[in-house]
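A single protein chain has been omitted; all remaining protein chains appear in their positions.
Note that the chains take the letters A, B and C in the order they are written out, and that residue 1 is the start of every chain.
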Amino acid sequence: MTVRVQAEDFDVAAELAALQARCPNAGAVASFIGLVRGNEEGQAVKAMTLEHYPGMTEKALAEIVAEARRRWELAGTAVVHRVGRLLPGERIVLVAVASGHRDHAFAACQFIMDYLKTQAPFWKKEELAAGSRWVEAKDSDRAAAARWTEPGSAA
Amino acid sequence: MTVRVQAEDFDVAAELAALQARCPNAGAVASFIGLVRGNEEGQAVKAMTLEHYPGMTEKALAEIVAEARRRWELAGTAVVHRVGRLLPGERIVLVAVASGHRDHAFAACQFIMDYLKTQAPFWKKEELAAGSRWVEAKDSDRAAAARWTEPGSAA
Amino acid sequence: MIQVRYFARLREALGRDGEELRWGVEIAQVAGLTRHLLARGGVWERELGPGARYRVAVNRQLAGPEAAIRDGDEVAYFPPVTGG
Partner (left out) sequence: MIQVRYFARLREALGRDGEELRWGVEIAQVAGLTRHLLARGGVWERELGPGARYRVAVNRQLAGPEAAIRDGDEVAYFPPVTGG
């Protein structure tokens, strides 16, 4: 189980290879990569700065992963989240889940992303042509996290 | 939209980078990698040989991807499936989906895998210590594909 | 003429990867072609008879027993797929 918060970019292939090496008999690896978009509501994004709460972030991510491991049969997980100033197209987050079961890998990967979006103390500030603004939390993200009410339930 | 069937391994990072380059404003990339397992029901797997139906395979995969693009808002997709003799730990398949919406990316990626498993003409033959055998189709894969009965429905 | 192709376990069990057959009204549907092959008995009956699990594609599209077969078509018999 890897959980990292870092300013540097990450190497997707290396992260997946390390995960696979830790779980040689998993068979199924589901992953998600979140990227800085070049446009938000029709406005060009110059950059996105991610602030976090050092110490709490890692703890919150580890708890989310631990909950996923209680709900599904997982062989291994990797969560890497960047902080600092990122440009459009740059990677923000990687969540990868290895399992013997395709469905478990998919469900756990989606669960970790949904909870990360609503529970892990990260905040985004966008730089637009008109100036900077803090990104508002989305109702759709709250709704996505609220789906996972029953252990083992799918989306 | 990339669909390839090939004997050679693929470079996950390069495939994801190419997908991202084709959809610069997607924000969300969900992906799945299937690997040859080292054990099947407690027996060590020496190798796995994948046969396919050239000509039909590419067509079937393209149709599955086209159906996914009708059901969800997708910016781009990549499907790469290997054929021939593969060793434990080797990659068999990559499905990657880019979208502006995390949920669409996840759902479409899972849908493509579920349909690929039941509709695309690939067959696996395992080499075990006791000899070779054709892998039997699984009821769980048929059930997984049968879930997607309503356009846009999730698992 | 039609091209008939066999894949994977069926290819091995039937001892061939395909054959050419003269088209005729008795094989103008998948069900008719299957009956024609079953009439060979032995391994054909075992692999394509009642209870056997296989799929059929006409011109590289999955097809049911009622699907039409026209002169020049390619028809494939194969086991349920197991890729991915």
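Operating definition for what follows: contacts are C-beta pairs under 8 Å (C-beta built on N, C-alpha and C of every residue); 3 or more make two chains touch, one makes a residue touch a chain.
All values derive from a computational prediction rather than experimental measurement.
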Chains shown that the absent chain touches, full complex: A
Candidate in contact with the missing chain, chosen from A:R37, A:H52 or A:R102: A:H52
Missing-chain contacts mapped onto subunit A: 34, 50-53, 55-56, 59-60, 81, 92-93, 113, 116-125, 134-138
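The rule we apply is simple: only the chains that are shown with their structure count from here on.
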Between subunit C and subunit B, distance of the C-alpha-averaged centres to the nearest whole Å: 26
Centroid spacing, where centroids are CA-atom means, of subunit A and subunit C in whole angstrom: 48
Touching two or more other chains - residues of subunit A: none
Touching two or more other chains - residues of subunit C: none
